[in-house]
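All protein chains of the complex are present and in place, except for one that has been dropped.
And now, chain A:
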Amino acid sequence: MDISQKKENLQTQIGELEAQLSVLKNKLNEVEKVEQHQAIDELDVHLSDFDSLLNNIILFTKTCRDEIAQKKS
């Protein structure tokens, strides 16, 4: 098999792989979209998070303290 034939075969293979990759990427996009729609549907759960900012600060401060204590020990 001469070099140009080898090159042509490889290019054909690349083309086939690219087509497969594109199909897989499209499938991934579709799955991602379904997941994103589900996450948006469940967004109500997080609405109360915005009203508990003080709790978030307390939780964060506690985590910081724990991390510092852990590093010291």
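The criterion applied here is as follows: a residue touches a chain if its C-beta (ideal position, glycine included) is under 8 Å from a C-beta of that chain, and two chains touch if they have at least 3 such contacts; residues count from 1.
Simple rule for what comes next: contacts and distances are computed from a predicted model.
Among the names given as "Na/Pi cotransporter family protein", "ATP-binding cassette domain-containing protein", "Two-component system, chemotaxis family, response regulator CheY" or "ABC transporter permease", UniProt records the absent chain under the name "Na/Pi cotransporter family protein". By the touch definition given at the top, chain A reaches the unshown chain through residues 29, 32-33, 35-41, 43-44, 46-47, 49-50, 52-53, 55-57, 59-60, 63-64, 67-68.
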